[in-house]
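First the structure, which I've put down as structure tokens, then a few questions once you've had a look.
Note that this complex is displayed minus one protein chain, with the remaining chains in position.
And then chain A:
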Amino acid sequence: MASILAVDDSPSMRQLVSMTLRKAGHDVHSAEDGTDALSFAKEHGVDVVLTDVHMPKMDGITLTAELRRLPSYRFTPILVLTTESAQEMKMRGKDAGATGWIVKPFDAEALLRILDRVLEPKRN
């Protein structure tokens, strides 16, 4: 059980991600854009951040970069969950400090498996 921040501007996607993660026993918080997510993350520590790329106000890549600048988020896994699959975008995500890149549509099992994987170091 981990505390996860899911960031997506689409309510249905937020619900779907939240439902998937909650069913797996995680504690899910959601935010609807980067700005929203950043202020939440500053106030509450989370174990994993799961973010979309294209969002109003602040996009997911900027969010990733901003989070990495916070000392408490230096090592926090940040997964990008997006329809965007262009290599150039992925590289931008990576440069900003993203841990992983999951292309939507996502498979619930795959998402959970990946989460498990990024959560591992914390558990040991």
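Some observations on this one:
Note that in this section a residue touches a chain if its C-beta (ideal position, glycine included) is under 8 Å from a C-beta of that chain, and two chains touch if they have at least 3 such contacts; residues count from 1.
Here is the rule we use: contacts and distances are computed from a predicted model.
Of the candidates "Cell shape-determining protein MreC", "NADH-ubiquinone oxidoreductase chain 4L", "Chemotaxis protein CheA" or "Putative ABC transport system ATP-binding protein", the chain left out of this view carries the UniProt protein name "Chemotaxis protein CheA".
Per the touch definition above, the residue from A:Asp9, A:Asp36 or A:Glu66 contacting the chain not shown is A:Asp9. Although one chain is not displayed, chain A still touches it through residues 9-13, 15-16, 18-19, 22-23, 52, 54-56, 74-79, 82-91, 94, 97-107, 110, 114, 117-118, 120-121.
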